[in-house]
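Here it is, the structure in full.
Here the complex is missing one protein chain, while the rest keep their positions.
Chain nomenclature is as follows: A and B, assigned in order of appearance, with residue numbering initiated at 1 for each chain independently.
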Amino acid sequence: MVAWGLAALLLALAGVCLLERHLWRACQGFVAFALLMALAWLLLGAPWLALAEALFGALLTGGTLLWTLRGRGSLPRLAELDQTPQRGLWMAPLRWLLVLCWLGLIGAALVWLLDDLSSTSLLAATGLLILGLGLWAFVTHRHLLRRLLAFNLLGSGVFLLLAGVAGPSAEVWGLILVGLVVALLGSVLGATLLLRLHAQADQITLNAVFGASADSAR
Amino acid sequence: MNPTPLHLLWLLCAPLALGLLAWVRPPRHSGLVLLLALPLPLVALWLALGLEAGPMAGRLGLGPLVLHWRLDGLAALLWLLTHLLLLASALYAVGYARATVLDARAYAWLWPLLGGLALGLGLIWIAADLLLLYAGLELMGLCAVGMMLLPGSIEALSAGLRYLLYALVGSLAWLLGIALLLGAWSRLDLAGLAALAQPDAVTQIALALLTSGLLLKAAIFPLHSWLAPVHGSAWTPVSALHGALVVKASFFILLTLWRVLLPEAIAGAWTLGALGSLAVLWGGVQAWRAAGLKQLVAWSTVGQLGYLMLAFPLLAGTSANIATLAWQGTWLQLAGHALAKAAMFMAVGNLLLSTGKNQLEGLTGTSRRLPLSLLTFGLAAVTLMGLPPSAGFTAKWLLLQAALAAGQWPWVLVLVLGTLLTAIYIFRVLRCSFVEDAPEPMLCTLPLGMDLIAFTLALAAIALGLAAGWPLSLLGQTVVP
Partner (left out) sequence: MIELPLAPLLYTALLWPLLLGLRALLRSLIAPSPARVTLDWLWISAPLPALALAVLGADGSLPLQTWLLGGRWELDGQRRLLLAFTALLWGLAGWYARGYLAAEQAQAAAGDTDSRSRLVRFALPWQLTLCGNLLLLVAEDIASFYLGFALMTFAAYALVIHCNTAKARVGGLAYLAMAVLGEAMILAGLLWGAGSASALTLSQLRAALATADAGLWMGLLLWLGFGVKAGVIGLHLWLPLAHPVAPTPASAVLSGAMIKAGLVGWLSTLPLGMAVVDASFHALGQVMLSAGLAGAFAAALLGIVQRHPKAVLAYSSVSQMGMLTALVAVGLLRPESWPALSALVILFAAHHGLSKGALFLGVGISRHPPPWPGWLLWTLLALPGLSLAGALGSGLLTKWGTKTVLDAAGEHTLVIWLSLAAVGTTVLMVRTLWCQWQQRARASADGQRALAPMPLAWLLSILATLSLPFWADRLAGDLTGGRGGGFAWPPLAALPDLFWPLGLGLLLALTLGWSLRRVAPWLSHWLPAGDLWWPVAKGCRWLWRISRSALRGLSALQAAWVAWWLARERDGLTGLEVLTRAEGWLRRQLAILLLAVAVGLAAVLLFSAQSTPLWPQYLSRHAS
């Protein structure tokens, strides 16, 4: 029961984190999501991992993202609301199709691996859904901060899936730990770059967006 | 004295230690760098020579976690190559810092990143389980991104951010594949997987995910598009190292995993071969059309990486003779290209520094004024085009023989077309440099050492073709992983 609740809460928080256009709230959602992930690791019997998740994910990654939003030092602040234009609609079906294909592929593999429904399969399913959400967000969003969030969520989904599929073992904890450190470093580096790029070129997306006025970015 | 695991550990950690030392006190003289870093390639050479008896392997227990490593002939050769190129780049970087105005902090950061890169590459070469490979790959990737960002210009930031973002997502795809493999076979060590894993649906899906991530990191068509912008703005020694080694490491992992998990998947291997062929053609055409010199060299990397992908169809399900030819040809192509590409990036960097222009048109009159740089470029191009007696020639010859013996004639066509395209874009550069009627350019002189390093590397690429016997004899033992 706790597991189901936890899974639902994780999914809801991931949704908030990825769908919310207000960046401040989205980042807060991410901190909450990371704390919940730490709780999940604790429940799965990996206290060290829970500590690492709380430290690296919630505190450092979340803190960096929030700090980025607040503006660091003399660098100009990012706009709190994502006002980058949506991606073209004509590609949307393709995006959906591809994301669903991924989910279908991984889902098929999961069905093949996990014969009975148990807490691990719930974990894997949650991971899969979060992964799908993250993928979709990463493909769809333009704003770099939101793409960083999507990447983090995607990573968390993969960790959950990994834990669900392979069960609690030293190798799994090792992989997740390395992944956490990489995600932290990547997020910090990405956020720093984003801020400098914003300061130097007034750019918050990878490619110059046609039709986006400078005001909307500000 | 025989090599022991402790020597390996020293060779892994020494570059990082040196890098941290240099972070505190960035070197200003290449002599010091040479003195401190020269033992590294020497020890790597000693390791490679010590492998006559057979590969070394072992495991490292970290509490409940067991990590596997293995040093065979191929790994030793690649490690030696890594240290040689690292040494060359480090020496070049010292000269580069003196010839240009670099931000002091950024220059200091270069060194620990170089050390980290060496550690990551070393881990990848000797790793025999997926966890170690993962750690090495991520370390290498983050260090590479960090080095690319050092110039701090808007283009560098923008291109580097793209590289970072997609490298991260690529590693998630790769982690996802590992997760499925771990779930299916409960193993991470390659030997165990090779013994246990069946080519069933889960393995195939896992490998598809792994492969997509690694293709992105290896800049194989159509996931190559982050590469050219990154090189356009990066520092020359960083570009040289990246084009020569970093993308190759991903290819190395990819080939290892396919040999372990799906050695007989012919259709998949042909798909990868087709992607490689497209890369050869696409890279060649884009290099032909490139406006900037560094972009041209970067696109040439895309094209040359495509040749490596031909290894998949030539190794999958072919007879032992053909597989041996393809195996040797692939690694020789990798080594030859690594040396030549580093030399070419450095030569191009020298040309750019001297003329102060990034465009091909800025090269007018350099044939007379900068003959050594241009000669280096030409020698490196000999290897890239695959003219005898370079390593590129020997490698393509082996691949060609393998393709003909296997009856896989499409790759013959690709080899020929690729060579043709390479010749076209190389001669485009040479033609620009021999134009004499343009106004006399203002050239600034560079330290001779910078030219000499590039020249030595280009010569090494040619010498590798002449003395391919020893590396090939080391490779011969490792056809079947």
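Throughout what follows, a contact is a pair of C-beta atoms (placed from the backbone, for glycine too) under 8 Å apart; a residue touches a chain by one contact, two chains touch by 3 or more.
Just so we're clear, the structure is a prediction, and the values are computed from it rather than from any experiment.
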Consider the whole complex, including the chain that is not shown, and state which of A:L10, A:A32, A:L69 or A:L105 touches that chain. A:L105
Can you say which of B:L110, B:I124, B:L216 or B:A460 touches the chain missing from this structure? B:L216
Answer key for B:R59, B:R289 or B:R368 versus the chain not shown reads B:R289
Check each of B:G73, B:G160, B:G183 or B:G268 against the chain that is not shown and name the one that touches it. B:G268
What does the interface between chain B and the hidden chain look like in terms of residue numbers? 162, 166, 169-170, 173, 198-201, 204-205, 207-209, 211-213, 215-216, 222-226, 229, 262, 265-268, 271-272, 282, 285-286, 288-289
It is residues of chain A that touch the chain not shown, namely 91, 94-95, 98-99, 101-102, 105, 108, 111-112, 115, 135, 138-139, 207
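Convention: only the chains that are shown with their structure count from here on.
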How big is the gap, in whole Å, between where the Cα atoms of chain A centre and where those of chain B centre? 31
Counting only contacts in the complex, chain B reaches chain A at residues 62-66, 131, 134-135, 138, 142, 145-146, 149, 152, 154, 157-158, 160-162, 164-165, 168-169, 171-172, 175-176, 178-180, 182-184, 186, 188, 201-202, 205-206, 208-209
Chain B partner, complex, touching residues on chain A are 105-106, 108-109, 112-113, 131, 138, 144, 147-148, 151, 154-155, 158, 161-162, 165-166, 169-175, 178-179, 182-183, 185-186, 189-190, 193-194, 196-197, 200-201, 203, 206
